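Left out: one protein chain. Kept in place: all the others.
For chain A:
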Amino acid sequence: MTVGRTGAPASYGVSELARLPKLGGLFAKGVAGSVGKRPKDAVRLPEVTYRVVGVDTTAEAAHLAAYLRLVGEPSSDVLPAGFLHVLAFPLATAVMVRGDFPLPLLGLVHLRNVARVLRPVRLGETLEVRAWAQDARAHRRGVQVDLVAEVLVDGDLAYRGVSTYLAKGFTAPDGAASADESPREEWAPPLPTARWKLGGGTGRAYGAVSGDQNPIHTSKLGARAFGFPRAIAHGMYVAARALAEVGPARRGETYEWTVEFFKPVLLPGTVDVSIRNVADVDPTGSAGGSGPASGYVYDGWRSGKNTRHFGGTVRPV
C-alpha cells in the first residue's frame, strides 16, 4: 500500500483539465477503447497526473444529500471518504480511458480500496483533484494497477484514495514487484451484527448518485454479458455503507477506510454483516500482525453461507 506517500511519482508530468469530466462520455470512450487493448507486451502505464483545480463543492449540496441518504450517513456538510471517491472517480477514469493506458476499462476487476481522510472536507470548500495510475505489478491472474486520487484543500492533502484493479491476462513490466498475495486463509463467518437486504434496484440507485452506471451493476443483461447471472452491487456502495455504519462519531474527523472485495454481491440479495470494534475482535491484542490497533473491522458474506463478499477496516488516523 502506498497510502503514506503523497503526490505522483517524480517522473510523471501534469496534465491540467479545466473541470472534472463527466463519467457518461468517459464510459463510452472506455467501452470503445477497450476493444483494442489486448495483452501484448508488458504493461506500461502513462506517466501523467490529471489535475483539476478550483473544483467548487457549493453546487454539490443536493448530490451530497442524495449520497448520504443512500449509504446511510447522517445528514452533514462534511464529505465522507466515499463521496470524495465518487467526486474524484471521473478523473481517475479519464486516466484509464486514455489511448496509452494499456488496460481495457471493461473487465477491470476492483480488488481493493484504501482511502484516508487527512482533514475533513466541507461543502463549500474549493478543491484540487488529482489522479494517476501507478505501480503495475504482477498478479497470479494478470497484472494489477493502482489508480490514485488525491483531493487537496488550500494546498493541503485532505484525501487520498488508492483503488487497486486487476486486468486478467496482462503481463507486468520487467522488474515490477509482485503483488502481495498471501494465500487466502480459511474463512468462517463470525456472528453477524447486521443484515442488509439489497433490493434489485440497489445498483441503479448507487449508479445514480455515483455516476457509475456500468451495466454489470444496473441490469441483468449487462451483468450476463460479463458472466454474472444477475446485476452485482457496486463494491464501493457496500463499503460506503460499512463506513456509514461506523459513523462520524466513531471514526473521527480523520480516518482510514479500507475494503477488499471477494465474491460479488448478486442483486437482489441478503448480506450478513459483522462490524465490530477491534477491541471485541481481539480483546487482548494478542493476534498482532496486520490488524489495526483501533477502530472497526467489517465483513460481509452471503446470509446463511460461507460466501465472503467483502471485508475491511475503518480506523481513526
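What we mean here is this: a contact is a pair of C-beta atoms (placed from the backbone, for glycine too) under 8 Å apart; a residue touches a chain by one contact, two chains touch by 3 or more; residues count from 1.
The rule is simple: contacts and distances are computed from a predicted model.
Missing chain, UniProt protein name, picked from "3-methylmercaptopropionyl-CoA dehydrogenase", "Thioredoxin", "Acetyl-CoA acetyltransferase" or "ABC transporter ATP-binding protein": "Acetyl-CoA acetyltransferase". When the missing chain is restored to the complex, the residue among A:Ala194, A:Ala208, A:Leu266 or A:Val317 that touches it is A:Ala194. Touch with the chain that is not drawn comes from one residue among A:Ser163, A:Ser274 or A:Thr313, which is A:Ser274. The residue touching the chain not shown here, chosen from A:Ser15, A:Ser76, A:Thr171 or A:Ser303, is A:Ser303. Where chain A meets the missing chain, the touching residues are 188-189, 191-197, 245, 272, 274-277, 280, 296, 303-304.
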